[in-house]
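Every protein chain of the complex appears in place save one, which is left out.
Coming up: chain A.
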Amino acid sequence: MNVRFLYPVVVLALLGILFSLANTPNMVTHTLPVSQHDIAQMESSSFTVMMDVLTHQRCMNCHPNDDIPKQGDDRHPHYFGMARGINDKGFQATNCHTCHQSVNNKNSGVPGAPHWALAPASMGWEGLTRTEIAGRLLNRETNGNKSHEELIEHMTKDELVLWAWDPGVNANGVQRTLPPVSKEDFKKAVVDWFANGAVIPTK
(Lines give C-alpha, C1' and ligand atoms only; values in the text may rest on other atoms or scores of the structure.)
Protein backbone atom coordinates (compact mmCIF):
# COMPACT_ATOMS: atom_id res chain seq x y z
CA MET A 1 0.00 0.00 0.00
CA ASN A 2 1.28 3.40 -0.93
CA VAL A 3 2.04 5.40 2.23
CA ARG A 4 1.50 8.63 0.33
CA PHE A 5 -2.22 7.91 0.21
CA LEU A 6 -2.32 7.52 4.01
CA TYR A 7 -0.75 10.90 4.71
CA PRO A 8 -3.86 13.06 4.18
CA VAL A 9 -5.91 10.59 6.20
CA VAL A 10 -3.53 10.86 9.16
CA VAL A 11 -3.53 14.64 8.90
CA LEU A 12 -7.31 14.76 8.84
CA ALA A 13 -7.52 12.39 11.82
CA LEU A 14 -5.12 14.56 13.82
CA LEU A 15 -7.10 17.67 12.95
CA GLY A 16 -10.28 15.91 14.09
CA ILE A 17 -8.74 14.98 17.41
CA LEU A 18 -7.51 18.52 17.97
CA PHE A 19 -10.93 19.96 17.13
CA SER A 20 -12.58 17.52 19.46
CA LEU A 21 -10.25 18.41 22.34
CA ALA A 22 -10.81 22.10 21.76
CA ASN A 23 -14.56 21.65 22.28
CA THR A 24 -14.38 19.33 25.30
CA PRO A 25 -15.58 20.99 28.53
CA ASN A 26 -12.79 21.99 30.83
CA MET A 27 -12.59 19.20 33.38
CA VAL A 28 -10.26 21.04 35.73
CA THR A 29 -12.03 22.06 38.94
CA HIS A 30 -11.07 25.28 40.63
CA THR A 31 -11.45 25.95 44.33
CA LEU A 32 -12.20 29.62 44.56
CA PRO A 33 -11.58 31.60 47.69
CA VAL A 34 -14.70 32.94 49.51
CA SER A 35 -15.54 35.94 47.47
CA GLN A 36 -17.80 38.89 48.02
CA HIS A 37 -20.17 37.11 45.69
CA ASP A 38 -20.28 34.02 47.93
CA ILE A 39 -20.82 36.12 51.02
CA ALA A 40 -23.62 37.94 49.29
CA GLN A 41 -25.19 34.59 48.37
CA MET A 42 -24.99 33.36 51.95
CA GLU A 43 -26.44 36.61 53.25
CA SER A 44 -29.17 36.44 50.70
CA SER A 45 -30.02 32.89 51.76
CA SER A 46 -30.11 33.78 55.46
CA PHE A 47 -32.13 36.86 54.67
CA THR A 48 -34.63 34.86 52.66
CA VAL A 49 -35.09 32.25 55.36
CA MET A 50 -35.47 34.92 58.03
CA MET A 51 -37.94 36.90 55.96
CA ASP A 52 -39.97 33.80 55.08
CA VAL A 53 -40.77 33.71 58.80
CA LEU A 54 -41.17 37.41 59.50
CA THR A 55 -43.66 37.79 56.68
CA HIS A 56 -45.67 34.75 57.76
CA GLN A 57 -49.05 35.42 59.34
CA ARG A 58 -47.90 34.04 62.71
CA CYS A 59 -45.57 37.02 62.93
CA MET A 60 -47.29 39.56 60.72
CA ASN A 61 -50.66 39.37 62.50
CA CYS A 62 -49.20 41.20 65.49
CA HIS A 63 -47.13 43.68 63.46
CA PRO A 64 -49.99 45.72 61.93
CA ASN A 65 -49.63 49.08 60.33
CA ASP A 66 -53.17 50.15 61.20
CA ASP A 67 -53.18 49.47 64.96
CA ILE A 68 -55.62 46.59 64.42
CA PRO A 69 -54.32 43.14 65.34
CA LYS A 70 -55.06 40.45 62.80
CA GLN A 71 -56.20 36.87 63.25
CA GLY A 72 -56.01 33.63 61.33
CA ASP A 73 -54.30 32.62 58.14
CA ASP A 74 -56.43 35.11 56.20
CA ARG A 75 -55.21 37.90 58.48
CA HIS A 76 -58.68 39.23 59.17
CA PRO A 77 -59.02 42.12 61.64
CA HIS A 78 -59.25 40.98 65.26
CA TYR A 79 -62.87 40.42 66.16
CA PHE A 80 -64.78 42.68 68.56
CA GLY A 81 -63.00 45.87 67.54
CA MET A 82 -59.88 45.15 69.54
CA ALA A 83 -57.09 47.58 68.74
CA ARG A 84 -53.65 48.69 69.87
CA GLY A 85 -55.02 50.91 72.62
CA ILE A 86 -52.71 51.68 75.52
CA ASN A 87 -49.15 50.34 75.56
CA ASP A 88 -49.92 48.02 72.64
CA LYS A 89 -52.14 45.90 74.93
CA GLY A 90 -55.67 47.05 74.26
CA PHE A 91 -57.89 49.29 76.35
CA GLN A 92 -58.24 50.18 80.01
CA ALA A 93 -60.57 47.42 81.16
CA THR A 94 -60.63 45.17 78.13
CA ASN A 95 -57.18 44.35 76.93
CA CYS A 96 -55.11 41.49 75.59
CA HIS A 97 -55.01 39.80 78.98
CA THR A 98 -58.76 39.75 79.34
CA CYS A 99 -58.64 36.75 77.01
CA HIS A 100 -54.98 35.91 76.28
CA GLN A 101 -52.97 34.39 79.09
CA SER A 102 -49.33 33.34 79.19
CA VAL A 103 -49.99 29.95 77.58
CA ASN A 104 -52.17 28.63 74.79
CA ASN A 105 -55.60 27.53 75.91
CA LYS A 106 -56.71 24.32 74.28
CA ASN A 107 -60.18 24.51 75.82
CA SER A 108 -61.11 27.86 74.30
CA GLY A 109 -58.61 27.89 71.45
CA VAL A 110 -57.36 31.28 72.56
CA PRO A 111 -53.63 31.58 71.92
CA GLY A 112 -51.33 32.79 74.64
CA ALA A 113 -47.70 33.51 75.45
CA PRO A 114 -45.82 35.66 77.94
CA HIS A 115 -46.27 39.43 77.50
CA TRP A 116 -48.90 38.96 74.80
CA ALA A 117 -49.22 42.30 72.99
CA LEU A 118 -48.90 43.96 69.63
CA ALA A 119 -45.48 44.89 68.38
CA PRO A 120 -44.88 48.64 68.77
CA ALA A 121 -46.41 50.82 66.07
CA SER A 122 -42.91 51.67 64.84
CA MET A 123 -42.49 48.00 64.03
CA GLY A 124 -45.60 47.79 61.88
CA TRP A 125 -44.72 45.57 58.93
CA GLU A 126 -47.99 45.11 57.09
CA GLY A 127 -47.74 46.22 53.50
CA LEU A 128 -43.97 46.64 53.57
CA THR A 129 -41.51 44.85 51.33
CA ARG A 130 -38.96 42.51 52.83
CA THR A 131 -36.24 45.11 52.50
CA GLU A 132 -38.44 47.73 54.12
CA ILE A 133 -39.15 45.38 57.01
CA ALA A 134 -35.43 44.75 57.39
CA GLY A 135 -34.87 48.49 57.37
CA ARG A 136 -37.28 48.95 60.27
CA LEU A 137 -35.71 46.00 62.04
CA LEU A 138 -32.25 47.51 61.94
CA ASN A 139 -33.20 51.11 62.55
CA ARG A 140 -32.71 51.95 66.21
CA GLU A 141 -35.33 54.67 65.91
CA THR A 142 -37.96 52.09 65.00
CA ASN A 143 -36.72 48.92 66.69
CA GLY A 144 -36.82 50.15 70.28
CA ASN A 145 -33.15 51.20 70.20
CA LYS A 146 -32.00 47.60 69.96
CA SER A 147 -28.45 46.71 68.98
CA HIS A 148 -27.74 43.78 66.69
CA GLU A 149 -27.01 41.62 69.72
CA GLU A 150 -30.28 42.61 71.32
CA LEU A 151 -32.14 41.91 68.10
CA ILE A 152 -30.60 38.44 67.90
CA GLU A 153 -31.60 37.85 71.52
CA HIS A 154 -35.15 39.03 70.84
CA MET A 155 -35.59 37.05 67.65
CA THR A 156 -34.09 33.81 68.89
CA LYS A 157 -35.09 33.71 72.55
CA ASP A 158 -38.18 35.83 73.20
CA GLU A 159 -41.01 33.50 74.17
CA LEU A 160 -43.61 35.53 72.30
CA VAL A 161 -41.53 35.39 69.10
CA LEU A 162 -40.92 31.66 69.49
CA TRP A 163 -44.63 31.11 70.14
CA ALA A 164 -44.93 31.11 66.34
CA TRP A 165 -43.71 27.49 66.40
CA ASP A 166 -46.08 26.53 69.20
CA PRO A 167 -49.25 28.43 68.28
CA GLY A 168 -51.67 25.86 69.66
CA VAL A 169 -55.09 25.05 68.31
CA ASN A 170 -57.93 27.32 67.28
CA ALA A 171 -61.44 27.29 68.73
CA ASN A 172 -62.29 24.29 66.55
CA GLY A 173 -59.33 22.33 67.86
CA VAL A 174 -57.42 22.70 64.60
CA GLN A 175 -53.68 23.27 64.82
CA ARG A 176 -52.66 26.76 63.71
CA THR A 177 -50.38 27.03 60.70
CA LEU A 178 -46.68 27.04 61.45
CA PRO A 179 -44.10 29.27 59.75
CA PRO A 180 -42.61 27.70 56.61
CA VAL A 181 -39.19 27.32 58.24
CA SER A 182 -38.26 25.32 61.32
CA LYS A 183 -37.45 27.19 64.51
CA GLU A 184 -33.85 25.95 64.41
CA ASP A 185 -33.35 27.04 60.80
CA PHE A 186 -34.86 30.43 61.58
CA LYS A 187 -32.57 30.95 64.55
CA LYS A 188 -29.55 29.95 62.45
CA ALA A 189 -30.59 32.27 59.66
CA VAL A 190 -30.92 35.18 62.08
CA VAL A 191 -27.53 34.52 63.64
CA ASP A 192 -25.85 34.06 60.24
CA TRP A 193 -27.43 37.16 58.75
CA PHE A 194 -26.25 39.36 61.58
CA ALA A 195 -22.84 37.62 61.67
CA ASN A 196 -22.35 38.53 58.02
CA GLY A 197 -23.12 42.15 58.60
CA ALA A 198 -26.92 42.21 58.38
CA VAL A 199 -26.76 43.36 54.79
CA ILE A 200 -30.09 43.95 53.15
CA PRO A 201 -29.61 42.20 49.80
CA THR A 202 -31.22 44.63 47.43
CA LYS A 203 -29.40 47.61 48.82
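Methods note: a residue touches a chain if its C-beta (ideal position, glycine included) is under 8 Å from a C-beta of that chain, and two chains touch if they have at least 3 such contacts; residues count from 1.
Going forward, contacts and distances are computed from a predicted model.
Per UniProt, the protein behind the absent chain is "Isoquinoline 1-oxidoreductase, alpha subunit"; the candidates were "SigE family RNA polymerase sigma factor", "ABC transporter ATP-binding protein", "Isoquinoline 1-oxidoreductase, alpha subunit" or "Cobyrinic acid ac-diamide synthase".
When the omitted chain is restored, the residue from A:68, A:83 or A:199 that touches it is A:83. Only one of A:45, A:101, A:156 or A:177 touches the absent chain when the whole complex is considered: A:101.
Although one chain is not displayed, its contacts with chain A can still be listed: residues 79-83, 85, 91-94, 97-103, 105-110, 171.
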